[in-house]
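All protein chains of the complex are present and in place, except for one that has been dropped.
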Amino acid sequence: MWPFEHAQYATMLSRSLLDRLLQFRSERDWAQFHNLRTLSTSIALEAAELLEHTQWVRDSELEQVVTERRPLIEQEVADIVILLSYLVNDLGLDVEKAVEAKLALNARKYPVALAKGSAKKYNEF
Amino acid sequence: MWPFEHAQYATMLSRSLLDRLLQFRSERDWAQFHNLRTLSTSIALEAAELLEHTQWVRDSELEQVVTERRPLIEQEVADIVILLSYLVNDLGLDVEKAVEAKLALNARKYPVALAKGSAKKYNEF
Amino acid sequence: MWPFEHAQYATMLSRSLLDRLLQFRSERDWAQFHNLRTLSTSIALEAAELLEHTQWVRDSELEQVVTERRPLIEQEVADIVILLSYLVNDLGLDVEKAVEAKLALNARKYPVALAKGSAKKYNEF
Partner (left out) sequence: MWPFEHAQYATMLSRSLLDRLLQFRSERDWAQFHNLRTLSTSIALEAAELLEHTQWVRDSELEQVVTERRPLIEQEVADIVILLSYLVNDLGLDVEKAVEAKLALNARKYPVALAKGSAKKYNEF
């Protein structure tokens, strides 16, 4: 049953900060609203808010945007990390292990010899 | 200049795994493609892939989807974490501190007395 | 009840093509899966697929991408239009009227004197 198990694995943040996130949710009785769909949707919406900061930005203006909007960008990143932490916690997912497995898969899909200096997708090689 | 500083702060993963992500990128000469816009876009696209797993799913089917698709869901989460790790690294962002600040802000926007048991947005109270 | 009324207003496509879209859906008994959430989610997912075509593209490469990938881009646009047509139909929404109202609102939010040549959002003026 959701949440799937206690989050001994969620290593994206310090254990104490994750505990504070979980306490924040528990005090507001918000776990009832969290499931794979609502958290995935929320992550997508926060990712859209992050993306909004470069919506109309030309390549030549990118660095200036980062400098000027850094506090706002940090907030959007924090929002994504918070939601991702709830999801990872509720799934009982070992992030470190999941990333290691994905990195190994990516290494096979994007061998250095083919991928070096190229932004092509693996199915375009 | 992007990347803004070396990532002594990126605590989402172990330092050694982050180093392996950075080495993976460096071996492929991919840092040239990474900036605020391309990484934000990529995070949004991976969030969409995660969201796809519940695209047509009814409330009553959510738990079954998590059980059946767990390996795929873990891969999508890993993709988001990897891209977020590059972004956090390149911004020189202290995730722990950013999340603490956002949590404090959220506590002000969503006081327990108003927010308990409610999925309303703060501007709807 | 969803769908809210018959779509005498959905003018995004010719009436005959909209009828073929509705017949396509009816033959597959797919209306049961369509509601505000699933259609909004699907539009967001198709928008992500369109966005993927410029994920890593520099300003200077944009025109070349349009030329080379035109057939794929047309398919993604068509996917969005199809889903939007179902949504507009099911909401019984008068697109022409809705766009006219939004255009009037945008004219107030972005007066020529302030907005000319600027990509700023209305709340940044």
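Chains here go by letter, A, B and C, matching the order in which they are written, and residues are numbered from 1 within each.
Following the convention adopted for this analysis, a contact is a pair of C-beta atoms (placed from the backbone, for glycine too) under 8 Å apart; a residue touches a chain by one contact, two chains touch by 3 or more.
Just so you know, these numbers come straight off a predicted model, no measurement behind them.
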Per the whole complex, from A:L51, A:I73, A:L87 or A:A115 the residue touching the absent chain is A:L51
In the complete complex, which positions of chain C touch the hidden chain?
1-2, 4, 11-14, 17, 20-21, 24, 27-30, 32-33, 35-37, 40-41, 43-44, 47-48, 50-51, 53-54, 57, 62-63, 65-66, 70, 73-75, 77-82, 84-85, 87-88, 91, 93, 95-96, 98-103, 105-107, 110, 112, 115-119
Counting contacts across the full complex, list the positions on chain B that touch the omitted chain.
41, 44, 56, 58-60, 119
Chain A residues that touch the omitted chain in the full complex:
33, 38, 41-42, 44-45, 48-49, 51-52, 54-56
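In this section, only the chains that are shown with their structure count from here on.
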CA centre of chain A versus CA centre of chain C: separation in Å?
27
Averaged over CA atoms, how far is the centre of chain A from the centre of chain B? Could you give it in whole Å?
1
For chain B, write out the residues touching at least two other chains, lowest number first.
33, 41, 44, 48, 51, 54
